[in-house]
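All protein chains of the complex are present and in place, except for one that has been dropped.
Here the chain labels run A, B and C in written order, and each chain numbers its own residues starting at 1.
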Amino acid sequence: MLDSVIFYFFAGIAVVSAALMVTRRNAIHSAIFLITTLLATAGIFLQLRAEFLFISQIILYVGGIMVLFIFVIMLVRLDVPLPQIRSRTQKWIALLVALAVGLEAGVVIWLARKVPGQGLLIPNAAPADKLQPNTEELAKALFGTYLLPFEIASVLLLVAMVGAVVMAKKRTDA
Amino acid sequence: MPIGHYLFLSLALFLIGAIGVITRRNVIIVLMSIELILNAVNINLVAFSRYFGDVAGQVFALFIIADAAAEAAVGLGIIIAFFRNRETVLADEMDLLKW
Amino acid sequence: MPPAYIPLLLFSLLVLAFPVVTLIVFKYLRPGSRGGPAKFQPYECGILPETSTRGRYFARFYIIAMLFMILNVETIFLFPWAVLFRGWLAAHLAAFALLPMFVFLGVLLVGYVWLYKKGALDLA
Partner (left out) sequence: MSPMLHSILAFVQTWWVELLCAVLIVLVVPLAASYIVLVERKVMADMQARLGPMRVGPHGLLQPIADALKLLIKEDLIPDNADQFIFWLAPVLSMTAVLTSMGAVAIGPWFQVARDINIGLLFVVGVGALGPFGIVLGGWASNNHYSIIGALRSTAQLISYETAAGFALVSGFLLAGTLNVRAIVETQRTDQAWYVFLAPVGFFTYLIASIAETNRVPFDLPEAESELVAGYMTEYSGFRWSLYFLAEYANMIVVASVGTTLFLGGWLRPFSNVRWLAGLDAAPTLLLAAGGAYCVFRAGKQPARVQSMFMWAVAFGCFVVAVIFTLALPFSHLPLERMHDGLYGAFWFLLKVSAYIYIFMWLRFTLPRFRFDQLMRLGWHILIPLALVNVADVGIALALSSEFGINRWVAMVITTAATLGAAMLLLHWNDKYSAAASAALLADSSIAEDTHAG
């Protein structure tokens, strides 16, 4: 019972602030609402007993990527709300498409509940107190079966670092 | 807690992100909506990792966060380079391939 | 929700309440404010504020924030490795323990040296 209360608390915050993020005119306000969504998602990771992911979401997403977004918004003088001439038609089409996709996927998930045998219930495999240490489990998998993606991730970061610096430096001494 | 709840939540966040990408003219808000979509995917991954009791989903989600960091770095780099030359960040005015 | 986090959740709500409640309560306990519009001008050592100069700080702060983010991802990948390191040593897997991380750090060190040489780290 407590689990679902916590889930609805975080899910509610996530959806409401996501909706606010997309509709705000001022870029810094929408960045703040995105931070609230990310923190609520971190809460949901915690509720799914993924502790290391909870803290890496806070450190990386909120403490890293959002700081970069806010820096760029401040540097690009975007905080002054620009005259938003939103294209009317595009908005309605998008809403329509979203509703259609949402309805269809909702029906699929709802029907999947009725399929015998594949009850979509989360088995309470491990009772709450006897939890495997999440960080050690994740580390064993990371350095066990997923060692190669781990090394490729460093190449990805190298490419991103070099690319971003070349982009940001002035053309003169490129 | 049936897993359907998590699927509905990630579906809702994905749709909101998709609407953000389509309707907003400001490229930085579009980039933020893409981060939101990546987050929705992460919720699905972790929910199924909990459902199958296998930690692979969480490892995959960790790699997605690392990739989102790389993507945000390069994406914002492009926006800054573009803003320095054309003084605008609106998607409608990015209509020239070479200036 | 692992049981140990529930008091932590209540604690963070309590902590959020502390500054908010104090701010609101003392807003009404405070004596009224006097003084004309000059008081609300942003502080400028007396000179009236003109335009804000933001162009000059362009690339510098962006590079710092971007590098911070990339190195933060690197730190997050280091934590699981550090947690298992002593276990591998106990199982006499020293080579397997050190090698993957040296490759990971080496690749990123190449990027760091390139930045150092290129002057991108000259962040004054």
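Quick note on the criterion: contacts are C-beta pairs under 8 Å (C-beta built on N, C-alpha and C of every residue); 3 or more make two chains touch, one makes a residue touch a chain.
Since the model is a prediction, treat every value here as computed from it, not as a measurement.
Chemist: Write out, one label after another, the shown chains that touch the chain missing from the document.
Modeler: Result for the missing chain's touching partners among shown chains: A, C.
Chemist: Decide which residue listed in A:Gly63, A:Gly102, A:Pro149 or A:Gly163 touches the omitted chain of the complex.
Modeler: Selected residue, touching the omitted chain: A:Gly63.
Chemist: Please give every residue of subunit C in contact with the chain that is not shown.
Modeler: Here the touching residues of subunit C are 2, 4-8, 10-12, 14-16, 18-20, 22-23, 26, 29-31, 33, 37, 39-45, 49, 52-54, 57, 61, 64-65, 67-68, 71-72, 75, 78-79, 82-87, 89-90, 92, 94, 97-98, 101-102, 105, 109, 112, 116, 119, 121-124.
Chemist: Since one chain isn't shown, list which residues of subunit A touch it in the complete complex.
Modeler: 1-2, 26, 28-29, 32, 35, 51-52, 54-56, 58-59, 62-64, 66-67, 70-71, 74, 79, 131, 133-135
To be clear about the criterion, only the chains that are shown with their structure count from here on.
Chemist: Write down the chain pair with more C-beta contact pairs when A-B is set against A-C.
Modeler: A-B
Chemist: Could you state the distance in Å from the CA-based centre of subunit A to that of subunit C?
Modeler: Those two chain centres are 18 Å apart.
Chemist: Please compute the C-alpha centroid of subunit A, do the same for subunit B, then give the distance between them in whole Å.
Modeler: Subunit A and subunit B have C-alpha centres separated by 7 Å.
Chemist: Counting only residues that touch at least 2 other chains, which ones in subunit A make the list?
Modeler: 3, 49, 52, 56, 60, 64-65, 68, 72, 75, 138, 140, 142, 153, 157, 160-161, 164-165, 168, 170
Chemist: On subunit B, where are the residues touching two or more other chains?
Modeler: In subunit B, 62, 65-66, 69-70, 72-73, 76-77, 80, 84 touch at least two other chains.
Chemist: Contact residues on subunit B for subunit C in the complex?
Modeler: The touching residues are 62, 65-66, 69-70, 72-73, 76-77, 80, 84.
Chemist: Subunit A touches which residues of subunit B in the complex?
Modeler: Within the complex, subunit B contacts subunit A at residues 1-9, 11-13, 15-20, 22-26, 28-29, 31-33, 35-36, 39, 42-43, 46-47, 49-51, 53, 55-56, 58-59, 61-63, 65-74, 76-81, 83-84, 89-90.
Chemist: Going by the contact rule at the top, pick out the subunit A residues touching subunit C in the complex.
Modeler: Of all residues in subunit A, those touching subunit C are 2-3, 6, 46-47, 49, 51-52, 56, 59-60, 63-65, 67-68, 71-72, 74-75, 77, 128-129, 131, 135-136, 138-140, 142-143, 147, 150-151, 153-155, 157-158, 160-162, 164-165, 168-170, 173.
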